[in-house]
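Note that one protein chain of the assembly has been removed; the remaining protein chains are unaltered in position.
Right, chain A next:
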Amino acid sequence: MSRVLEVLRAGPLTTVQDRGRIGLAHLAVPRSGALDEPAWKLANRLVGNDEHAAALETTLAGPALRPRVSCHLAITGAWVPIDIDGRAAPWGIPFFVRAGQTVSIGTATRGLRAYVAVSGGFAVAPTLGSPATDLLSGLGHPPLRDGDTLPLGEPVGPPAVIASAPYPAPPTELHLRLILGPRHDWFTDDAISLLAGTTYSVTPVSNRIALRLHGTPIPRQATKELPSEGTVTGAVQVPADGHPLVFLKDHPTTVGYPIIGVVDPSDLSLCAQARPGTPVRFHLKTVPRDRRIRFPEERP
């Protein structure tokens, strides 16, 4: 019996994700990888995997999966209904699936992306060190299609024996801590106040590349062109139309519009769970005096 899992129904967008591709941004290769890292790692720990093993990332509605070997599954992240051959299975803790049973994951009732870990992990062939699906550049395993079969690895440890895993609920509104820069000086103080004072809304064109926001447009002070420069996950870009977007893991490695600030890395898992329509507020984080960069020639 081969260690594989059949995809009976792929769902609207289900991808293979792990840590992604590290150290290749200078070749214009996006990081990619699981958007909600804590949820992805928890799912792996629950089934006894290395926490960095490859898992599935679902989008709103989940897939139907049939493992051809008996295994443990754990599903975390967005709140999704789960059943095994029509009988309810638990969310957020590991459960046992016999070879040939069908695990069906429904539509999320809260949050957007669920993580499906299987004991042994998904042994999908890596591209540039990772199987992660990169929607910007098409690297990694393509999004799942009905009828795919995915190879599974050998289990490395026993599943967790717990009745529940405490975990924060997916957010219904986002409060994102923002460190200004590197190009906040391209904007007036009024524009920065506007960014901090506006309640934005997540638009339906958001994806793994960026969370695109709608609200009062941010006016730009400088109208010059920004020469291409490297950027990071969580960067808040203000394009020509003034509607900010938050770069997620499939973001382009260089940008031509100014980055007004960068979202705190620990708030990125919240962005991963934001459905269209979710309200978003930015909270400016002050950099403590001793953390500010000052050079001798710049002292007042």
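The rule we apply is simple: a residue touches a chain if its C-beta (ideal position, glycine included) is under 8 Å from a C-beta of that chain, and two chains touch if they have at least 3 such contacts; residues count from 1.
The definition used in the following text is that contacts and distances are computed from a predicted model.
Taking the options "Formate dehydrogenase gamma subunit", "Allophanate hydrolase subunit 1", "Protein translocase subunit SecD" or "Thiamine transport system permease protein" in turn, only "Allophanate hydrolase subunit 1" matches the UniProt protein name of the chain that is not displayed.
The chain omitted from view is touched by exactly one of A:13, A:235 or A:248, namely A:235.
The chain omitted from view is touched by exactly one of A:64, A:93, A:179 or A:284, namely A:179.
From the options A:7, A:139, A:238 or A:274, the residue with contact to the unseen chain in the full assembly is A:139.
Only one residue in the set A:105, A:259 or A:272 touches the chain that does not appear here, and it is A:259. Which of A:8, A:25 or A:194 touches the hidden chain is settled by the complete complex: it is A:25.
Those residues of chain A that touch the chain absent from the view are 22-29, 127-128, 137, 139, 179, 181-183, 227-232, 234-235, 252-254, 259, 261-265, 287, 291-293, 295.
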